[in-house]
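Heads up, one of the protein chains got dropped from this complex, but the rest are sitting where they should.
For reference, chains read A, B and C in written order, and residue numbers begin at 1 within each chain.
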Amino acid sequence: MFKSFAKPQSSSGVLTFIRGKRISATNPATERIVQQLSVLAAGRKQPKLLNLSNEDIVKHRTIMSAWKLFTRKKKRAEQEQLNQQYESICNAMNDLKETSPALFELASHKEKRLRFPLEMRFPTEYPPNRPWVYNFTGPVKKRK
Amino acid sequence: MLRRVVARGSKEFRRSNSTSSQKVWSNFSKRSPSLKLSNEAINNNLFGKSTDGPGSMISHSRRAAYHSPNEIDSTFAMAYEILEQKAEDLYNQVEKLEQQLAQTKDEESIKQLKDQIDTLLIRAEIQNPEVMYNSSFNDPDSLDKTQPVYRKALEQKWKKYDLMVTMQRLEQLHVIPDTLPTLEPKCDVKIRFGHNSDSEFSHWIVPGEMLPTIAVSQPPTIKIQEFERVDGKNLYSVLLVNPDTPDLPANSFSTTLHYALANVPLDNVDNTIDPSKLLTKGEEYTLADFEPLVPEKNTPTQRACLWVFRQTKPLDIKPVARKHFDIRTFVQEQGLIPVGAHVWRQGFDRSVNQVREMYGLGKGRVFHRVRGIEPLPQ
Amino acid sequence: MSKVFIRQFSKTGISLKPGYSTVHPVHHLVKVEKSNLKPSLKELLVPHDDITSIKYRPYEIDQDRIAEHYTNTLKSDLMLNLYQYDADTIPANPKRSWGVDSPYKLYRPLKKPLGSIRTRGQIKPVTAKNIPEITGVTVHSYNKKALVEPWLDITTRLQVATLTNVKPKQLFAKRNLVEFKLRKGKPVGGKVELTGRDMTQFLSTLIELVLPRIRTFKGIKNSSGDKKGNITFGLTNEDMQFFPEIEAFQDLYPNMNGLHITIKTSASNDEQARTLLSAYGFPFTNA
């Protein structure tokens, strides 16, 4: 049925129009494409518009403004902490420069390609069967 | 299933009515009762006290067929608590400022403190669902304009549509700069002619509308809505000028004064100049009596430009010459600050002669096109 | 042509003065948006995040573990990792002018930037305020075969929609193909721009389920990037079977097409963007 890829083939080649004769349903391959199109298209799949009552509009707006207040507070606290952390990095480096220039040189040296290890994973909703991997055999050849 | 949700919501969330544990948004001992949602049915639905569907829908069958989104009631209850907590903090700040205000004598700092209190009050109330309901779905005229939060809501609404329409028409019809060079709008100016029984002309006039002379034959009701706080009363002047009066010797047009009011005391609530007010105190306010525009036959369309000014000082009530009225000099001399304007247009129509007779203006001229004596260009 | 308004009693109207044009002054400071004054546009002008809008769609529909991990852990690590003592802003490398001493030079297309073909924006030192983050993901599937077999376009778009949960935009052929007598403008696949939850969902699928299972995938090339902090890599049509959305229904998607995935970041250069992506768990390789 398939040549290079699953190609819809019409059995009769060209559809010819004959007066009085109903054009029958398309062949399976074309039907398949039509079905794929029906998955993509909005026709008959859209829900009804919300059309909320006045009370519910007010309720929804209240919820959204409370959510905005909540997230804004959270974001501000996060940014504040980051600012403090940045300040303390600058502080530490200035101090180190004063105290020991040799160590400062080493501390400000950057690798050309900074990469995070692949073992750092995203947290999941539930823990894995073994929450922690203990069998690490030791540094074979640690990174510099 | 939905009913169950609503019922559960109502169990979780019921605003207490006892005075002991009253939170700020349900406590009306200090706050104005106009911040309350007065409709009982809507209020009950909002706070989950009833299960008969939204009270804003009048029809019973529509109400029964309506489905609220799932989980909205219990989420709303939590959101309400969060916002109320914030409002409470703001009200505490207001209290501190009010104590400070009581000790302040300096006028400048009193004004500053009052402004600060107003902004805090707006922030504390603008997210209150009851206030939100009132300002977005109730009749704007019924809102309590002493409350800064309602004034803020009205101002936002005005800026979104009415202000834009007014400014567009003023610019398009060359009211600015033909009468005054520019306008920094501060308040919403609305006019209507109350004497009209015909529904076509009895509504608030849209700026730039063409009106028949009979519809404007009596002085208009002018509504001047200030959005800033007015302590005591402000004095306002109103000028109605027509910059399209034919001036034949100059082959041009001159400005005529048609109506002038001055020293009208208004504030946020008492904001209308209507015939009833003028009947009792009209003489104190009137510089020039109302005289409608009566365009003569075959003159171009005439603009009736209504300007509203805030006064810096009370004006002397003395007659002003109507013809060749120089509005720019007048405004400058009297120290008037333009805060709003309105415009409508008139042309000659069949009611002009009747109105002329009413005001004793004599018969109007009829202009004809006269062929020039110069030969036509070749 | 400019309009001149003549205002005389005997003659009033607009006369056109040809030869020059002027912008007429506006005499006030209020911004008038004409569309707001049209009553017929009222419904369309409601912002899309307002629930009364017909385009309203909620976005924060669940806890976003990827974004949370970024804000909680990665952000401060990246700040420390990318910190440079006494770093200055490196100015941008824009296209250059040919000079202004002749009109020919003035209107000539600009000269390419110094020492490079592509332009580069300025590079600011990383502080607490501009830590690089992923701003969007573009998934792009161009099916060459759809030029010959037009129905393959539908299949390709359906595949992209299934993978990303967003309806793709139509892509069109840009070139004429003489041997097939095809014209440009033929539909040849789809692309989607992902942000928010859709983006993190797609990224987590990619990082945790798809890339580790592709045997041939060694990592994103260390040379990838457009100099402005956007990293692109490709997946072949064999790799598509590892997407869990498609894995169980492979018979429904017989003609898979590869993807180009562009990860857009706010980093000011590619190296920072690569560091960011490595923190998200993308492997990198030199090959």
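Operating definition for what follows: a contact is a pair of C-beta atoms (placed from the backbone, for glycine too) under 8 Å apart; a residue touches a chain by one contact, two chains touch by 3 or more.
The rule we apply is simple: contacts and distances are computed from a predicted model.
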{"item": "UniProt protein name of the chain not shown, from \"EKC/KEOPS complex subunit BUD32\", \"Large ribosomal subunit protein mL46\", \"DNA replication complex GINS protein PSF2\" or \"Mediator of RNA polymerase II transcription subunit 20\"", "value": "\"Large ribosomal subunit protein mL46\""}
{"item": "Chains on display which the left-out chain touches in the complete complex", "value": "A, B, C"}
{"item": "Hidden-chain contact residue, picked from the options C:27, C:65, C:227 or C:260", "value": "C:65"}
{"item": "Missing-partner contacts on chain B, residue numbers", "value": "61, 64-67, 69-72, 74-75, 78-79, 82"}
{"item": "Interface with the unshown chain - residue positions in chain A", "value": "35-36, 38-39, 42, 44-48, 50, 63, 66-67, 70, 77, 81, 84-85, 88-89, 91-93, 95-103, 106-110, 116-117, 119-121, 123-129, 131-134, 136-139, 142"}
{"item": "Contacts of chain C with the absent chain, listed as residue ranges", "value": "56-63, 65, 68-69, 72-73, 76-77, 80-81, 83, 85, 249, 252"}
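The definition used in the following text is that only the chains that are shown with their structure count from here on.
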{"item": "Chain-level touch network, classified as line, ring, star, complete or other", "value": "complete"}
{"item": "Remotest chain, chain C as reference, centres from CA atoms", "value": "B"}
{"item": "Central chain of the complex, centres being mean CA coordinates", "value": "C"}
{"item": "Euclidean distance of C-alpha centroids - chain A vs chain C, Å", "value": "15"}
{"item": "Mean-CA-position distance for chain B and chain A (Å)", "value": "49"}
{"item": "Numbers and ranges of chain C residues touching at least 2 other chains", "value": "none"}
{"item": "Chain B to chain A touching residues, read off their complex", "value": "42, 45-46, 53-57, 66, 68-69, 72-73, 75-76, 78-80, 82-83, 86, 127, 129, 132-133, 136-137"}
{"item": "Of chain C, residues touching chain B in the complex", "value": "5, 7-10, 12, 26-30, 32-34, 36-37"}
{"item": "Interface residues, chain B side, partner chain C - complex", "value": "160-161, 163-165, 167-168, 170-171, 174, 176-177, 181-185, 246-248, 250-253, 300"}
